[in-house]
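First up is the structure itself, then whatever we jot down about it.
Here the complex is missing one protein chain, while the rest keep their positions.
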Amino acid sequence: MSTLETASEVVIRFAGDSGDGMQTVGDQFTRTTALFGNDLATFPDYPAEIRAPAGTRAGVSGFQLQFASHDIFTPGDLSDVLVAMNPAALITNLKSVKRGGLVVVNTDRWTSRDLEKAGLASDPLTDGTVDDYHVVKVQIGNLTRGAVAPHGVGAKDADRCKNFFALGMMYWLYSRQMEPTEAWVASRFKSPYKEANIAALQAGWSYADTAELFHHRIEVPRAEDLPTGRYRNIMGNNAMAIGLVAAANKLGLPLFYGTYPITPASDILHHLAPFKNYGVTTFQAEDEIAGICAAIGASYGGAIGVTGTSGPGLALKGEALGLAVMTELPLVLIDVQRAGPSTGMPTKVEQADLLQAMYGRNGEAPVPVLAPATPSDCFAIAVEAVRIATTYMVPVIVLSDAYVANGAEPWKLPDLESFDLAPVTFRTDPEGFRAYARDEDTLARPWVVPGTPGMEHRIGGLEKENITGNISYDPENHELMCKLRREKVQRVANSLPPTTVYGDEEGVVVLGWGSTFGVIRTAVDACRADGRKVAHVHVRHLNPLPNDLATILRRYDKVLVPEINLGQLVRLIRAEYLIDAIPYNKIQGQPFRTDEVMARIEALFA
Amino acid sequence: MSTLETASEVVIRFAGDSGDGMQTVGDQFTRTTALFGNDLATFPDYPAEIRAPAGTRAGVSGFQLQFASHDIFTPGDLSDVLVAMNPAALITNLKSVKRGGLVVVNTDRWTSRDLEKAGLASDPLTDGTVDDYHVVKVQIGNLTRGAVAPHGVGAKDADRCKNFFALGMMYWLYSRQMEPTEAWVASRFKSPYKEANIAALQAGWSYADTAELFHHRIEVPRAEDLPTGRYRNIMGNNAMAIGLVAAANKLGLPLFYGTYPITPASDILHHLAPFKNYGVTTFQAEDEIAGICAAIGASYGGAIGVTGTSGPGLALKGEALGLAVMTELPLVLIDVQRAGPSTGMPTKVEQADLLQAMYGRNGEAPVPVLAPATPSDCFAIAVEAVRIATTYMVPVIVLSDAYVANGAEPWKLPDLESFDLAPVTFRTDPEGFRAYARDEDTLARPWVVPGTPGMEHRIGGLEKENITGNISYDPENHELMCKLRREKVQRVANSLPPTTVYGDEEGVVVLGWGSTFGVIRTAVDACRADGRKVAHVHVRHLNPLPNDLATILRRYDKVLVPEINLGQLVRLIRAEYLIDAIPYNKIQGQPFRTDEVMARIEALFA
Amino acid sequence: MTAPAVPQYTKKDFTSDQVVRWCPGCGDYSILSNVQSVLAEIGVARENIAVISGIGCSSRFPYYLSTYGFHTIHGRAPAFATGLKVSRPELSVWVATGDGDALSIGGNHFIHLLRRNVDLNILMFNNRIYGLTKGQYSPTSEQGKKTKSSPMGSVDRPFEPLSLALGSGGTFVARSVDVFADHIKPVLHAAQRHHGTSFVEIYQNCNIFNDGAFEQFTDKVAKKERVLYLQHGQPLVWGSAVRRGLVMRDMKLEVVELGDTYTEADCAVHDEHNRSLAMLLAAMDPNAGFPVAVGVFYQIDAPTYEDGVVAQAKASIQKLGTGDLARLLGAGDTWTHT
Partner (left out) sequence: MTAPAVPQYTKKDFTSDQVVRWCPGCGDYSILSNVQSVLAEIGVARENIAVISGIGCSSRFPYYLSTYGFHTIHGRAPAFATGLKVSRPELSVWVATGDGDALSIGGNHFIHLLRRNVDLNILMFNNRIYGLTKGQYSPTSEQGKKTKSSPMGSVDRPFEPLSLALGSGGTFVARSVDVFADHIKPVLHAAQRHHGTSFVEIYQNCNIFNDGAFEQFTDKVAKKERVLYLQHGQPLVWGSAVRRGLVMRDMKLEVVELGDTYTEADCAVHDEHNRSLAMLLAAMDPNAGFPVAVGVFYQIDAPTYEDGVVAQAKASIQKLGTGDLARLLGAGDTWTHT
């Protein structure tokens, strides 16, 4: 009999054809694990094609998950176990398995034709490729067919259940409960597929149990160090959607989301579309330009206009964004970054739109720029974006990315009171009304919506005279307005909390932004554990940068800026503060690995 | 009788209603003066409206010209003489006249209604406004009507000739010849308007002569220090058009110009459209996006694709530009910058698209960026842009601006041999052909055009495998390609001549780009004449910056970067070199004045 | 809820304080004057009217009206207007645009607006030229048009704007002319009454860059002899000195002279609800002897986009109750960590 062991964290990876349902079982494992009370982080990694040719390397879809009995920040670098549904999945994922790790392969898909489709000249199971791993061969397909046969499901449909068989094995191995998944299957599938999938799941479990496939069973106790409270598991795009709705509801404003589908931003639309009873209107526009223009039109009408897209779409929205800057209307623009340039690698992660967000418009057209650190942080960032947009009457750009958008983690439900927003008031008093009069603190102009009697006025993209809002070609006024628009954005910094410095007060500071938060934090922890003096500063506000940032960075000998691009924040830091910040770049459509960041930090001490 | 004096330079300014023909007489004065052999520079300054309401300040159209018996670089700060056709023209232009300068006013347009339209409560001719000037009152309208009456031209049409009357007076004052203008009028107008305009011109001259309006007549001898050769007077947009045609012709390539009209870039289209016999195709597209896409399509087919626009249009072209980066096709994109953001002040000058040109696309998508220094430099810059685009197989952005585009200066016709370009060869040999194989020096991939047998291949916006050009999601390949695309642009720097340093070897260096060349050079000369150690470095290549720039800048105590924006090149310099370059910004839709730049330089010595 | 009484307006109430900046003699003036009159008559409170425009001479329109106004960017007015109308269905939304703004750069938003049938009114001032950028040919310029950008004549075939609108699924398609003072107002009223997207093409003379473009049927005589005033249910006849009519043959229109051979009874009858007829009327070539038709070409009832959106929101609230924040946050599986 296999022994029961305890681990403090485990990384597991499913890989198979796009049609093999790997994302589904990944999600199920995530759910079950979250409900159990582990901390976790996920990383789905799938191809751009809907269904790339079966069996090929291009068609492989993967899902990685780290879960732990303590606080974790990333889905892990290398996995403890890989489930590979075919040779292509094995060969493309093996390098992300720990040496000595467990590899479960579905040998039903191991014909010479399968090897050929995967572009393999020899069988990796016999040619030495897997020598360093602990390989467990299972005829997953065959066994599944047997398990579901009693439910009267044909061979083709039976084959569709094999992901649940694999999941069952993993549930056994990691001592997970099957009930949440059984309930989910029951609610999602009709008979006989419902029964068949459940049977497959249970068969996988039993097979692992009785065939004594694994030397030991592993238990990862629930994470006790998490703050108490109610949790749910959440993906970034979903958190973003909920954050927008929550912020709009708090302000009592309707939410208008104008967008055009694009990977990996479309899910925000999919999440928002059902929230009609929350005062949410989603508008699937004819293109990205119409999406932002409609959102500005809605903001003009008194809704909070939001538009979402990915890199190429942001490029298209530049002109209209400039109009929002000029007309000083609130707007939130979410860019879920993906690997570019051009169409690039649409499902892969990158942080290369920062400078586009800063400068991708004609003329001097500054806007606040924010970025979420983790999937659940998307909620808070969405609320913050709405706050800034409505308080300062400015368009705000949020830079999410494919990694944060599709990743998941447990999220402690925020206290409903914890994100109170200053209420928005439309100006309705015609007495002394001037369209471009300014609030002393924020420099915001009044928000006056059509329908308000006695305040009819005209706005537009031509330069405006300060205070009156009349068209003006006056030279001094133009300079004044350019500076006011910049100053307005700059003043956002006054409303930010002091920057958190994590770690040491001296030595090396690692400065990050966006989705690299987790890996940098993990690497910094590891380096500190090795006795290095290292700190981590993470900025969620890229424009304006926090007021205290320069002072903080100057305390350290070296400033390292890891980014998934060729060096963008580092340019801003250097230009702004003349600090010799050191770029550290990886631009491979993949997140950093902890060991990579650690090595780079260590090198600074050499 | 008035005396004849000699001046080494004169600044003259015409101002009137948009419909008063001020640009026409400005052009004529320019032409005559150029033909005479003065050096000169012009600055047309007109409203965005086609015909703003007659008599209002918004409707005033101005034209300033400096001409000299020596080399000059700007149209001058303050004018020696102003011709003001109505009260609005007087009041809006008076501040640009030298104290004590001559102001010729058309008193026919001086009714209380005229004053009211100009928003004047009292008459500036009597209320002290013009006390510091030498005012000459002429009933230009009346006199013109009298002069043209014999030609049977009605009152309304007669009024249209009054600009030529004004011109005639100025010709007399500055001892210009009337023949070139008479010939021009004869070739442009039909009878009786031909005769009427000529009569008005001559009447203006005679009136000035006989009425002894002016104390002295002024002569500005021809500029003897200009290099010998054949000259013509040229505006920036025209020089740009000719440069493109010349470069394409030299390379033996057809030129395809895909564009959508926009101020102040439309004239490039207007200049290119007639050049059909030079192998030029102009395509007036449905929008800016179609303009660039069609140009890329033409480049793909083996033409040199060019697209032109102004700021808002550049914002729209970002996505397609990224495709040109990814597919490594040659393209020239001309942005004639105007004041932004958004619609801004469409006819006014600004340099605020530099960072947009650098970063206004998704992903890491670097492109070479160039900027002409003067109207005639547009020719050389166009040739240089075509050279870089075809040599390195990259899209190139040229940043012109409203000032350089509409300004004029004498241009020494270049020696046809002086701008020889390395010939372009389309690859036609299928043997060993790989779509993304690279030239060792330039990293350029081969240019293979449809129609070439045996080399059929596919390109597109998804990430490409280096060498083969196949679609690739390989992580290392993506990083390699991002770096190769950057390196390719970087290598352009190796082909540049050493940077010219003008002036002193120590002290303050003033670093400029684009159309501020003239005013900076003039200011630097003036400061040096005052005994200051000052140098002027002008960069025509903004990306990549010249290899020797950092070394040069580091030689100086202070680096001052004047720009017509809120500080853009200065950010690049600071980020790139960590030099504490000092921004000096004016963003008023107007060029710098020499005294402003001088004062700023002087302040650095305080 | 009873709507507050709307004041009795006069045209002056819709005149803004901005100086009008069109060239003297521009056709836009007369359009402006007519629109001001119409707005005073439609019974909508001034503050509930919003006029959205793009860029062009025509797009300066909002500045001269005392309503809410938004002068946006080139070609995109339909998209801004859609966002506004969908989130504020109670407003009366108007789009002022030009042939370049609507049909060149804005073509996509234009056809999608018509397809969606958002309840707003598009007034497209067609001067067959780009006015603001000083006279390039536009997508409605006749082939062979010589301009700065087409010195040998334009090569492009022009759009028939009404055909394009019909092909896009437009539910109200009409035409009038800047100088047809008596005609333009009823057409605008009809557009305003129509529930759905109303597209009105207004021929407009640009006396600076395309003077006389419509003169062949707008001058005093031609107006009487060459213009067909469409009236639903009425025969397609026109002319005063010579009376002519359109007869239908093989699904094509033919011009006949009325008299002995043909009478009004032989002529086709205008049917606002027949799209094919509307297409034929829109395609008539004045250079081939056809008249220029003005009036309402086509009009059908169809659900509007914003009504659909509002209905779904209501249904959703009915089914799920008004959104509750606690429920929003706590949706899906949750667990409690103690």
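Per-chain numbering from 1; labels A, B and C assigned in written order.
The rule we apply is simple: a residue touches a chain if its C-beta (ideal position, glycine included) is under 8 Å from a C-beta of that chain, and two chains touch if they have at least 3 such contacts.
Just so you know, these numbers come straight off a predicted model, no measurement behind them.
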item: Touching partners, among the displayed chains, of the absent chain; value: A, B, C
item: Contact with the hidden chain (one of B:169, B:289 or B:380); value: B:289
item: Touching residue (missing chain; options C:89, C:167 or C:330); value: C:167
item: Sole contact to the chain not displayed, among C:159, C:238 or C:297; value: C:159
item: Residues of subunit A (touch criterion as defined above) contacting the omitted chain; value: 48-54, 56, 58-59, 260-263, 266, 269-270, 273-274, 276, 282, 284, 286-288, 312, 342-343
item: Hidden partner interface residues of subunit B, rising order; value: 31, 34-37, 180, 222-223, 226-233, 242, 245-246, 249-250, 254, 256, 258, 274-281, 283, 285-287, 289-291, 293-298, 300-303, 305, 319-320, 323, 327, 412-414, 416, 449-462, 470-471
item: Residue numbers in subunit C that touch the chain omitted from display; value: 104-108, 111-112, 115-117, 139, 152-153, 155-160, 163-169, 248, 250-252, 271, 274-277, 279-280, 283, 302-303, 305, 308-309, 312, 315-316
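Keep in mind that, in the parts below, only the chains that are shown with their structure count from here on.
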item: Centre distance in Å when subunit B and subunit C are each reduced to the mean of their C-alpha atoms; value: 39
item: Shared-contact residues (touching 2 or more other chains) in subunit C; value: 55, 73
item: Shared interface positions of subunit B, touching two or more other chains; value: 48, 58, 312, 342-343
